[in-house]
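Here it is: the structure, laid out below.
Apart from one protein chain that is not included, each protein chain of the complex appears where it belongs.
For reference, chains read A, B and C in written order, and residue numbers begin at 1 within each chain.
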Amino acid sequence: MNENVIQVSGKSEISQIMREIARDLLQQKTVSLVIGWEKGILPNKSAPAFITQSHDTDKLVFDEYCYHNLTKYLLQRKGSGLKTAIFVKGCDSRSLVGLVQDNQVPREDICIIGISCPGLMEERNTVIPAKKCETCYTSIPVEYDFLIDCPDTKTGDDEPGGSFAHRELSKVENMTLDQRDTYWQTMFQGCIRCYACRNVCPVCSCKECCFDLTSPDWVGKGNNTSDNSFYHLVRAMHVAGRCVSCGECERVCPINLPVMLLNSKLSLSIEELFDEPPASMNLDDTATLSQFKPEDPEEFM
Amino acid sequence: MRKIAKTRIDDVLRALASHYDLYVPVEGATTRTSDVTLWQEGLVNASRFRLYEEGLPLYWRTNTGLSPKDLFFPQTEKMYTAVSQNKTVEIYEEPADAKPIILFGVRSCDMASIDCMDRVFLQKGYEDTYYRNRRQRTHIFALGCSTHEDACFCTSMDIDPQAAPAADVQISDLGDAFGFTPQSAKGQQTLAYIDGFLSDAYAATPLPTDPMLINVPLAGVTEKLETMFDHPLWDELSPRCIGCGACTFLCPTCYCFDINHKSPAHTHIVKQRSWDSCMFIDYTCMAGGHNPRPSKTERVRNRFLDKLLYNRQRHGRVFCVGCGRCVAKCPVSLEIATVIQKIQAAEVNP
Amino acid sequence: MTMDNGQWTMDNEMQRQQGTSVRLDSVGKDWDPKILVFACQYCTYAGADLAGLSRLQYPTTTRVIRVPCSGRTNPQFVIRAFQKGFDGVLVAGCHPGDCHFSTGNYFTRRRYLLMTRLMEFVGMDPRRFRVCWISGSEGPKFQQVVTELTDAIRPLGPNHKLRDTELSSLVGGIGR
Partner (left out) sequence: MFVHKIPTAHIHDPQNTSAGLGNSTAQGYFAANGQPVPAGPNPLLPQRGVIAKIKTETSDTKTFSITGFDGAKPFTPLPGQLGMLSLPAYGEAMFSVTSQDQTHIDMTIKAVGALTNALHEIEEGQECGIRGPYGNGFPLDFCRGKDLTFIAGGIGLAPVRSLIKYCLDNRADFGKLTIVYGARTSDDLVFKEDLFENWPEAENKNLHLTIDREEEAWPGHVGFVPSYVEELALPPTVAIVCGPPIMIKFTLANLEKMGFLPNEVITTMEMRMKCGIGKCGRCNIGSCFVCLDGPVFTLEQLNAMPAEY
């Protein structure tokens, strides 16, 4: 794998290397599509880019606003048999591993170009690290075909057993049950159910989501706190054991709901209960809730 | 123009709140600060209009994160109740509320969006009773902008951030004071309640608005779009969309709704209407399974054609007011300002 | 005409089991909490049956929905039950190792170890939600667990967390 690791001297060089790799892949017809990032309409905005022509590769950039976890887009190519190249940060690479584990995308159809991530910045305040980076386990992609290795790599303080998530969680856990209920009801009441958190989530890979069904209609079209709670709790359970803490759900929430608190709670519970590594660190892993050990904790006798 | 010091704005609000249901812009938490303790301080997650209460953290700096459209067109609204027993069906109308409302601090862009909503709900064939009831008892105090968000681009849509002629009262930012100018008879009436707090502001000039970062002039866009239904641009844009409803729910001019029901008991059915989004798959899907807009390409195309072309044809104006909410919040930056730029750059083959 | 369109759905079943919902304000001192049991058909359902056959008394406000395996009990069933107005939920299945499908309940165990923690995290009283292994021969255990659950919930009063109170309040507003 080593010849595929490209050293850069700083994060400003990453974009240039990205363009070169993408251009080569498209010119040699190794892949028919490269998914990366391009500049958005504002200096502090980047956006997903879909490049099919080698002369368009100059659009590609990597900067501190490339939050988007692009791996979800691979589902659009599902079943096409076409080869796709995709750029991933450390966190994104884990969700890609998750998609391969779930048989959503064949590993051999994907050319993974990893970027060892120098860390992202908040959109509104360009000196504070992005919140999604606080729950980072690995800034170096866990799976790649090419790696753009950047010395500025920075990981959040969230090693397994993460302290950031623990700090956040303890704020809720220090409340009484009734306070927690009030807190969450206040949060869920604000939810406008735009489903951005679900649609952006790279492990929500169902073709048809239970929340979209009309029969049975698990959640109604109307917005009410009870249905909103149902949505968020069920969604958290559905991604439990597969959530890679990429933080996309919380980033995209237009009304800033603390969606990741629920996911962190479940991720940390999994660590405590089942002594398992964080989800999707390795292609050979199986998702926590898709397996069991006879000696799992027993609380239900 | 009459004015009051910004520090004394609570006096005005208190006075108005005693006569009206007063809605004011309230600060919201940002993602960074969505701290679990904030809810105890009355902070909501996104800045929005809320019923005035003493001590709410008011937000005057820029426009609110959520538009005031839900005051006229709530996200979920009870329409009527039906009682269905054995073979009978009885229908009970919802009693309409009558208390007058003041919407305080609406920005020019949102004021323009209210005009858009009026065109949809009060014109073209039928009047919508529910919208009409709320709209008719609302008095609007518009607030001129002296600063703006990065994403704002109302000037591109020919909207003056300082002036909203359709409002009942125009508030101007005078630096350390707010200046009030009545613009209608209704506005005059409401100002009478607070006149005691105001002093004359001779020759006061509102703070100017900084130039906006986004400049996407609309000239020629609608005309160009008339020939762009089959343009490859839509295939190019749509893969990026993740199909959520954030843009439509935040958009102050998006008016689509669904009519559905809840059944509190076997026999009681509450009909309600709730916001719907043209970006959702089931939006146009018919009972037999046929869907006129089956893929993202058609849905994305429809949304932007609707904003920039169809509504211009149907309701006489482009349904974008440059509030920048989609620019700020679209998870993947597939928002209208970018799309306008792309349309302008697109080559059209005759 | 009723809501029930003849199709069996979990929703219709809960609606049927729930009957006329208890009004939150109509709680007297002899109030009994409504409990919904999701019972695995091979063990717990047989256990409940045995309890009945053996004439063991257990609270009459208990309702049982039979599921093919405790592993079939989707977490959303539990939340739905609270939404619909049940005051407590019990998920019960075969003892680990005894599953008719050999491993179903091991998955149940993992899932509900997490679910109990999540429910507590969002403020649901852990006394309202239990998971328990009850075999086909454990009629008395079924009686005991259901009675304990009922006794534990009684002092807590009716559940309104996660409950769709909008629904109950709507009933009062008809025909004003």
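Worth a mention:
One rule holds in what follows: a contact is a pair of C-beta atoms (placed from the backbone, for glycine too) under 8 Å apart; a residue touches a chain by one contact, two chains touch by 3 or more.
Just so you know, these numbers come straight off a predicted model, no measurement behind them.
For the chain left out of this panel, the touching residue among B:Asp21, B:Asp118, B:Asp158 or B:Glu236 is B:Asp118. Summary of contacts with the chain left out: across B:Tyr52, B:Tyr283 or B:Phe304, the touching residue is B:Tyr283. Residues of chain B in touch with the missing chain: 79-80, 82, 84, 87-91, 93, 115, 118-130, 132-133, 135-136, 166, 184-186, 226-230, 255-261, 263, 269, 271, 273, 276, 278, 283-288, 290, 292-293, 298, 302, 305-306, 309-311, 313-314.
Here is the rule we use: only the chains that are shown with their structure count from here on.
The geometric centre of chain B is 43 Å away from that of chain C, both derived from CA atoms. Measuring from the averaged C-alpha position of chain A to that of chain C gives a distance of 35 Å. Shared interface positions of chain B, i.e. residues touching 2 or more other chains, are given as 262. Shown for chain A are the residues that touch two or more other chains, namely 172, 182-183, 224.
On chain B, the positions that touch chain A within their shared complex are 28-32, 34-37, 39, 44-46, 65-66, 75-76, 150-151, 213-214, 236, 239-240, 242-246, 248-250, 258, 260, 262, 272, 274-277, 280-282, 325, 327, 329, 331-335, 337-338, 341. Contact residues on chain C toward chain A in their complex (touch as defined above): 7, 9-11, 75-76, 79-80, 83, 96-97, 103, 106-107, 109-125, 130-133, 161-167. Across the interface of their complex, chain B is touched by residues 40-42, 44-48, 50, 68, 72-73, 76, 122, 124-125, 128, 131, 168, 171-172, 175, 182-183, 186-187, 190, 192-196, 198-200, 212, 214, 220-224, 248, 250-258, 261 of chain A.
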